[in-house]
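One chain of protein is taken out of this complex; the other chains stay put.
Order of writing sets the chain letters: A, B and C. Residues in each chain are counted from 1.
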Amino acid sequence: MIDVDIKTMPDLQSSPDQRKLLINKVGVKDLRYPFRFMDKDYCVAELIGKFNIFVELPENQRGTHMSRFVEVLHEQQEVITVKNFANFTHYISKKFDSDCAYITLDFAYLRRKLAPISLTESFLDYKIILTAHKEGQNLQRWVTIAVPVTTLCPCSKKISQFGAHNQRSIITIKALLHEAIWLDDLIELAENQASCDLYGILKRPDEKYVTEKAYNNPKFVEDLVRDIALELKNNQKIKAFTVEVENFESIHNHSAYAMIQNDREVG
Amino acid sequence: MIDVDIKTMPDLQSSPDQRKLLINKVGVKDLRYPFRFMDKDYCVAELIGKFNIFVELPENQRGTHMSRFVEVLHEQQEVITVKNFANFTHYISKKFDSDCAYITLDFAYLRRKLAPISLTESFLDYKIILTAHKEGQNLQRWVTIAVPVTTLCPCSKKISQFGAHNQRSIITIKALLHEAIWLDDLIELAENQASCDLYGILKRPDEKYVTEKAYNNPKFVEDLVRDIALELKNNQKIKAFTVEVENFESIHNHSAYAMIQNDREVG
Amino acid sequence: MIDVDIKTMPDLQSSPDQRKLLINKVGVKDLRYPFRFMDKDYCVAELIGKFNIFVELPENQRGTHMSRFVEVLHEQQEVITVKNFANFTHYISKKFDSDCAYITLDFAYLRRKLAPISLTESFLDYKIILTAHKEGQNLQRWVTIAVPVTTLCPCSKKISQFGAHNQRSIITIKALLHEAIWLDDLIELAENQASCDLYGILKRPDEKYVTEKAYNNPKFVEDLVRDIALELKNNQKIKAFTVEVENFESIHNHSAYAMIQNDREVG
Partner (left out) sequence: MIDVDIKTMPDLQSSPDQRKLLINKVGVKDLRYPFRFMDKDYCVAELIGKFNIFVELPENQRGTHMSRFVEVLHEQQEVITVKNFANFTHYISKKFDSDCAYITLDFAYLRRKLAPISLTESFLDYKIILTAHKEGQNLQRWVTIAVPVTTLCPCSKKISQFGAHNQRSIITIKALLHEAIWLDDLIELAENQASCDLYGILKRPDEKYVTEKAYNNPKFVEDLVRDIALELKNNQKIKAFTVEVENFESIHNHSAYAMIQNDREVG
């Protein structure tokens, strides 16, 4: 029979450390776990996310207790929103008696869209990362969103007798929040600036519409990153941001890229 | 105003083709879409999967209508199980008036597990691929499952005075089904043969248990692939299979690998 | 002092096995290693590839000796070509005294291209997989190549007053060879059928050219897969093939896909 009396088992992690080096982040990474999420439509979705959960380890302690990170997550029963997500850092802080806690949650978010002419309904998927960082009384929360769109090249249109190269692009916004923002609003903010947005289903009248809309609305990667930056600067809910646009060029095997960072705080 | 009368729009896809070449598979790939899934516990989970949906295109037809693949999926309301998943090929066949249909669904499946000694509950994640192929009256369905486990090296144990290298390994089973099998049963079949299985949460008494269990149960990649193949051969629900084991060696920066295929039908 | 007399160390791998199960493939996977490669220009490039090297293990033997796979590769000094690559299976066969040997080599291949009008030189990169399979006296060799191109949608062009959606696509050819073929020839075969091919550098006159060429040369994913299949069928060096085309649609967040397989031998 295996001896399992936990009280008599050595606890190396709790032993003192002589190296006099604080560890900025220690914890679990790439943990796939279920959670419930709610956005603007007030529907609660059951999702699977990839969690990173860290604390700061003081210089006089050798290690942390890794199983506790997963326990806090397992016990967590709240429906997660962009608004309440940062609460999680309080539970971690308390469990670990640590001033600092850091959590990221990475998941795919599906949104219903109607095709522009036929109004056929379908889903489109977006990559989301929610991040919260508690440092003493200071709490920061970010939302990162990747929005796939179409871009059509103004130069190609201008110099060619007909046609213009276009391609799928990814707009990535990382926003430090003053107050909570709906993902759906951030998605629309980004999609509205693209040459055209994407759809799961397009019937022929829709395809005609999106083709002509993109042709009438050409944007360089530089145009798109600026137009979105202007919108983000005007949004009162957003304290600081980074916006990136990456065009998977249809005429090259590499990407065109542009980035605007309006505050050094957003790394 | 944009003209959108679909009846007067040309339909190039339906035009005849002179190249006299049947296309084996044509359709949509890497479509992320929601679905509901049920396994052995009869709980229905709402999940996001990655779908590939294809038909065969006869040699006299130029193209297929891509939007219809997504429409069939969007209209699909059934709770998916390993048992009923292949029904989807009938809906596709009918919608496209095609003898052949092919569908794969790739998703992450979470399963509750209890730690071996403390009985602490947590989730573990598994990659699943369901595949169905209809060719006239012939319907084939496969389930592919990737199960992460521990392997401990018998040679390292034997030749060393103490210790033995061990590592995370992935067991991948692709089974052609006679009749439906619960994912949970396939997972247990695989985990039971490993040096030890994995857990989301392990308290210290559990960690002692899994360490000693793995040390008492060393397996080469060759041992593990054979032990699982024996179990699969004895399972009446499985017609043919491929089983692979990949060890992410802790002493190398490459993998050790072994594969047994018991029937040419499983590619 | 650690005892390292290899002659007295147990060799568990060589012990007999009672499970009566042949292992189809066993060996090393995802091993990154240097090699020298030569194609049509007779320039020898030093490259880093990802190797999988396997043998068949008879049912009466418990294990193989993993270090020997890497030793054979390390000792290999030949400049690799599509023609001589399969020789490697002989060295493996001999070292392991095994009838069957299987090797794949996965690498990036760069090719000089001139822009169509300005003739500016740049490189374009292609993913290559060389595969060889020796089974007794029977030796099969495949070359797999992924060629990125532009496709422009004929339907979008036809139904729209101006413009047409286009995107980057990947053509993947897996060819079972009668006799050796230059990679450069396979690349040209594929690029010649696309709406347009890609370049590392395009000056404005080139960009005008590729935009107009693609607009004048619209192809569905179904058109492109068929046009390449016709070329491959007419190539005497190729015994059997699979050709796939995947369009990273600029109007969707999923791919359009088509595949033609002209012989069951090519899996």
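Following the convention adopted for this analysis, a contact is a pair of C-beta atoms (placed from the backbone, for glycine too) under 8 Å apart; a residue touches a chain by one contact, two chains touch by 3 or more.
Just so you know, these numbers come straight off a predicted model, no measurement behind them.
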item	value
Which of B:39, B:71, B:125 or B:223 contacts the chain that the document leaves out	B:125
Option from B:70, B:177 or B:196 whose C-beta touches the chain left out	B:196
Of C:78, C:121, C:135 or C:179, the residue in touch with the unshown chain	C:121
Which of B:13, B:61, B:84 or B:156 contacts the chain that the document leaves out	B:156
Where the missing chain touches subunit C, by residue	2-6, 9, 11, 31-34, 45-48, 67, 70-71, 74, 108, 110, 117-118, 120-123, 125, 200-205, 208-209, 212
Subunit B, residues in touch with the chain not shown (by the definition above)	124-125, 148, 150, 152-153, 155-156, 159-168, 196, 198-200, 202, 204, 207-208, 210-212, 214-215, 248-254
Where the unshown chain meets subunit A, residue by residue	9-10, 12-13, 17, 19, 21-32, 52, 54, 57, 62-64, 66, 70, 154-155, 158-159, 220-223, 225-227, 229-230, 246, 253-261, 267
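Note that in this section only the chains that are shown with their structure count from here on.
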item	value
Cα superposition of subunit B on its sequence copy subunit C - rotation in ° rounded to nearest 5	180
Classification of the subunit A:subunit C interface as same or different, half of numbers criterion	same
Euclidean distance of C-alpha centroids - subunit A vs subunit B, Å	27
Geometric centre distance via CA averages, subunit C-subunit A, whole Å	34
Subunit A residues counted as touching two or more neighbouring chains	125, 200, 202, 204, 208, 212
